[in-house]
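Here it is, the structure in full.
Of the protein chains in this complex, all but one are displayed in their positions.
A, B and C label the chains in the order they appear, each numbered from 1.
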Amino acid sequence: MDNENLKNIINSVITDCEFSGDETQFLNVIVKPEDFRKLAEFLRKNSETHMDYLFCLTAVDWITHLFTVYHLTSSINNITVVIKVKITDRENPVVDTVCDLWKTAEFHEREVYDLFGIKFKNHPDLRRILLEDDWVGFPLRKDYKDEVNIVEL
Amino acid sequence: MTEQELITNIETVPETQEYFINMGPQHPSTHGVLRLLLTLDGEIIKKIEPHLGYIHRSIEKMCEKDSYQQIVHLTDRMDYLSCHINNEAVCLCVEKGLQLEVPERVKVIRTIISELTRLSSHQLWWGVMGMDLGAITTFLYGFRDRELITDIFEETCGARLTMNYNVPGGVMFDIHPNFQKRTKDFITYFRKKLPEYDELLTGNVIFTERTKDIGYLSKDDAISFGVTGPSGRASGFACDVRKRFPYSAYDRVQFEEIVYTEGDCFARYKARIAEMWESMKIIEQLIDNIPEGEHKAKTKAVIKLPEGEYYQRVETARGELGVYIVSDNKKSPYRVKFRSPGFSNLSALDTMARGNKIADLVATMSTLDLVIPDIDR
Amino acid sequence: MSRSADGIYNFMGLKNYISDIYNGVKSLITGMKVTGHYITHPKEIITQQYPENRDTLKMFERFRGEVVLIHDENNQHKCTGCSACELACPNGSIEIISGKETDPETGKSTKIIDTFVYHLSMCTFCNLCILSCPTDAIKMAQDFEHSVFDRSKLTKVLNKPGSKIMPGVK
Partner (left out) sequence: MNFNIYDFTDFVNSINVWLNTVFPPAAADIAGFVIIGICFLTFITLLGLSLVYIERKVCAFFQQRLGPMRVGFWGTAQTIADIIKLIFKEPLVSKGSDKFLFNLAAFIVIIAPFMAIAAVPFAKGLHVLDFDIGLFFITAVSSIGVTGILLAGWSSNNKYSLIGAMRSGAQIVSYELSVILSLLTIIILTGSLQLSVIVESQRDGWWIFKGNIPAVIAFFIFIIASTAESNRGPFDMAEAESELTAGFHTEYSGIKFAYFFLAEYINLFIIAAVGATVFFGGWMPLHIGNFEFFNNIMDFIPPIIWFFGKIAAIIFLIMWFKWTFPRLRIDQLLTLEWKYLLPINLVNLLLMALVALSGWHL
């Protein structure tokens, strides 16, 4: 299956999404938080796509908005798609969890919550994972300031 | 007493109480500062809750301040046992962004050293695995053989562990004149010593009893948890990046992807032992055919990646390492994410060890081959 | 001997039982042979007795022990004070305090180093400074015995007192 087919399939599930990925290696699709869960469930459960391997889950802070980035691939067909969920609400960013679809997401979502402060709705155990529980702020956000611990060279 | 009475009697035995035990952060078999909160019923494990972050050094945050050359040496400190492979991942990712074609010589050198790194990592793992199960002698034998590889590294790369041999565009220096001879000597030596590993542990009845049918991970779970590397392949998940997305010189060598379907500790053990044989095969194919040429492609002093996102996956000794660089055309990346194999592998520990005994947890953990800095980053 | 579900003793199990014992004992003896080989071959001992073998211990020439500024016999070095190494260092372990020197003949002032400070305690031996040096003034030395009782001793000044830049190095 090539990227064009994949685009059509994704378009059949949700209409409101952007594609990019001409210059980079994988097909990128930017979706809204409301649509994300639907798309993820479809890609995981549909026999045609069968995206059972979530090999990277992270987030990027673009100051105006946040992205959570899901790298998905299939263990059967050689197709990869990168789903980016665009979150505009910086104060209270919420995305649906996918840790029931891919178990690895449980730890990765906790990491993203820990470092970016993005909350995952319905996550069974959303706590900080790398930092201590009483840490203030989310260090990988671009507006994070910590005069004590970060030494600017 | 009739059988029925016996059963009812058993059922009326007062319930045992569960209790918690902290395994780590200082514990001999967590191989670093990993803390596992175990819920136990007697010796049976009911639940495992890993607590991470004891050596979280915010490498991803540091990368946002550093230049691309400087990032490379930080990755030495993630999975220190496959440091060269980590370096290579970053360099490949940067080269992908720059659309830079590295010389053939570099590709071959990188592949050989990657495989040597994998060998040394697996040797250490084998030693530590034996030690975790109580056979301390294996630890010394593993280190004995690893020492020869670190000597090769020291001579060519300048350091034994955190060698930082890669730079974007190539390798730091050309290989040392002794490199080929030493490597070949090592391979002939190790081909004789590896069967000894089998004699000491693989065939040993105590060892097989301790590892067979312990820490079972099904194929579906392996994929869902993203358990990669020899651990994933022992569950039947064919996830070898070297085969699926060949990089460097892996497309020109013949080797087999080791896949077992048992999914237990013994399969993971066998997968790693078999991988050592495959690694030696790869090195033997390449060591005499290092093409002549430059050891480094020309790069600018200040590297700026074009705007965009770059993802590079490599196969470290522990599994699939992904480097995800988001660039905004500045001298340091906008965001770097390391998808470390240990982090995903650890998340499957609860599923694997639940219902087993404490001693089995130790065996399961050592077959997962966790390196804590790799998990915490 | 194992009992099947209907309560009949199954003597075929006895054969397995004995072969289990036989194979188990055999595998144990195989393992003991390996360790037995090494205890009877003391020549294969690999221990290096470190402080005793200091005289014969030679590090590989590429081994990275510490950064040194190369001085020749006239107490001259090649550092121009361009601070490329300072910029290349990921940890800030190099600090160059530069001064100005006026050439008595031409009257032009050139930048020279005043002190080349090297914090060994912060160095990760990544070799980036050596690569970045345009004049090859610094190199990695092979000394690895860095332990001291006072941490301040790890901050070193690399240019020797009274040293000068080599003529002709720009």
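Rule of thumb we're sticking to: contacts are C-beta pairs under 8 Å (C-beta built on N, C-alpha and C of every residue); 3 or more make two chains touch, one makes a residue touch a chain.
Since the structure is predicted, the reported quantities are computational estimates derived from the model, not experimental observations.
Colleague: Which shown chains does the chain we cannot see touch?
Modeller: The omitted chain makes contact with B, C across the full complex.
Colleague: Touch as defined at the start, partner being the missing chain; which of B:V106, B:C157, B:L200 or B:V227 qualifies?
Modeller: Final answer for the missing-chain contact: B:L200.
Colleague: Can you say which of B:Y54, B:Y141 or B:Y216 touches the chain missing from this structure?
Modeller: B:Y141
Colleague: Footprint of the hidden chain on subunit C, which residues?
Modeller: Touching the missing chain: residues 21, 28, 31-32, 34-36, 38-39, 42, 44-47, 49.
Colleague: Kindly note down the residues of subunit B that lie in touch with the hidden chain.
Modeller: Touch set of subunit B with respect to the missing chain: 19, 21, 27-29, 43, 130-137, 140-141, 144, 200-201, 204, 206-207, 209-210, 357-360, 362.
Convention: only the chains that are shown with their structure count from here on.
Colleague: Distance between subunit A and subunit B based on Cα centroids, please, to the nearest Å.
Modeller: 25
Colleague: Distance between subunit B and subunit C based on Cα centroids, please, to the nearest Å.
Modeller: Chain centres of subunit B and subunit C, defined by C-alpha means, are spaced 22 Å apart.
Colleague: Report the inter-centroid distance (CA atoms only) between subunit A and subunit C in whole Å.
Modeller: Taking the average C-alpha coordinate of subunit A and of subunit C, the gap between them is 39 Å.
Colleague: Listing for subunit A: what residues touch at least two other chains?
Modeller: Touching at least two other chains: 153.
Colleague: Using the touch definition up top, name the residues of subunit A that touch subunit B in the complex.
Modeller: By the definition above, subunit A touches subunit B via 23-26, 28, 52-56, 58, 60-61, 69, 71, 75, 78, 82, 102-104, 106-108, 111, 115, 128-132, 139-140, 150, 152-153.
Colleague: Quick one: in the complex, what on subunit C touches subunit B?
Modeller: Those in contact with subunit B are residues 23-24, 27-28, 30-31, 33-35, 46, 59-60, 62-64, 88, 90, 124-128, 131-132, 140.
Colleague: Under the touch definition given earlier, write down the residues of subunit B that touch subunit C in their complex.
Modeller: Within the complex, subunit B contacts subunit C at residues 66, 69-70, 73-74, 76, 137, 144, 147, 154-159, 162, 164, 167, 172-173, 176, 196, 199-201, 203-206, 208, 301.
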